[in-house]
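Take a look at subunit A:
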Amino acid sequence: MSAREEVLSRVRQALGADRTPPEEVVRDYRLTDGRPAGDPALLELLVDRVEDYQATVLRCAPADVGATVRAALDQGLGSGWTAGDVVVAPGLAEDWRPAGCDVDDDRPAVQLADRAASVTAVAVAVAETGTLVLDGSPACGRRALSLLPDCLVCVVTADQVVGSVPEGLGRLDPLRPLTMVSGPSATSDIELQRVEGVHGPRTLLVVLAG
Partner candidate 1 sequence: MKVALFATCLVDTLTPSVARATATLLQRLGHEVVVPPGQSCCGQMHVNTGYRREAVPIVANHVRAFAGAEAIVAPSGSCVASIHHQQAAVARRAGEHRLADEAEELAGRTYELSQFLVDVLGVTDVGAYYPHRVTYHPTCHSLRLLKVGDRPYQLLRAVRGLELVELPGAEQCCGFGGTFAVKNADTSTAMLTDKMANVLGTHAEVCTAGDASCLMHIGGGLSRLRAGTRTVHLAEILASTEEAVTPDQQTRPAVSA
Partner candidate 2 sequence: MTATVPPKAPTFLGLPTAPRGVGHLRGDQSFPDAARGALRDGQLRANLGHATSTIRGKRAKVVDELPDWAQLREAGRALKAATMARLDDHLEELERQVTARGGVVHWARDANEANEIVTRLVQATGTSEVVKVKSMATQEIGLNEALEAAGLDVFETDLAELIVQLGEDKPSHILVPAIHKNRAEIREIFARTIPGVDPDLTDDPRQLAMAARTHLRERFLRARVAVSGANFAVAETGTLTVVESEGNGRMCLTLPETLITVMGIEKVVPTWRDLEVFLQLLPRSSTGERMNPYTSTWAGVTPGDGPQEFHLVLLDNGRTAVLADEVGREALHCIRCSACLNVCPVYERAGGHSYGSVYPGPIGAVLSPMLTGVEDNASLPFASSLCGACYDVCPVAIDIPSILVHLRAEHVEAVARDRERPTAEAVAFRGLAKVMSHPRLWHLAQRASRLGRLIARGKPTLPNALPPPVSGWTRSRDLPTPPRETFVESWVREHGS
């Protein structure tokens, strides 16, 4: 018998002949937050939760994203940065990109480690947990883009902000490679005390438009 057949037959033996339908799962937890996506209170909550992770949020009007991204890079890299320090997702809106910056292409992923900062969009943001989700779409970029540069700038638009985890997951495509980001990389491995900044980006800046 192959390992596959054997493991499956063990499972069936363990469960026995009684194949009565499994119990019903009651989903009486909160499926929605009750507030529509982009509700001002949700934006406030998102800011509060993201800042709680020691990340920085810069709010702006939808028309001012480009300038605010540059301001975010000033904060993350210091004002002396140049366009060559920054790599952006290939599908990032033109007017959000710093002028002359590098656009991610088919280069080997590890080469992204040479860049000081990256800029991406997000697919959805969950206010209650302060979570941004990147879904590998052109605007979010491949996974290595938001991982290797030490400073990550994510642009979130108001309509992308939902209240709860169930709402957030409901907007995502599980077949895409997803990265859920809640603050900069961190560890609690030394005395269970949280320290921000390990292997992933040590600085996370969120530009919230709207």
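Here are a few things to note about the model shown:
Throughout what follows, contacts are C-beta pairs under 8 Å (C-beta built on N, C-alpha and C of every residue); 3 or more make two chains touch, one makes a residue touch a chain; residues count from 1.
For anyone wondering why these and not others, all candidates are chains of the complex that A comes from, given by their letters.
All figures in this text were calculated on a predicted structure; none of them were measured in a lab.
Here subunit A appears alone, and the candidate among 1 or 2 that touches it in the complex is 2.
Subunit A contributes residues 2-4, 6-8, 10-15, 22-30, 49, 52-53, 106, 109-110, 113, 126, 128-131, 136, 142-144, 147, 165-166, 169-170, 174-195, 197-201 to its touches with candidate 2 in the complex.
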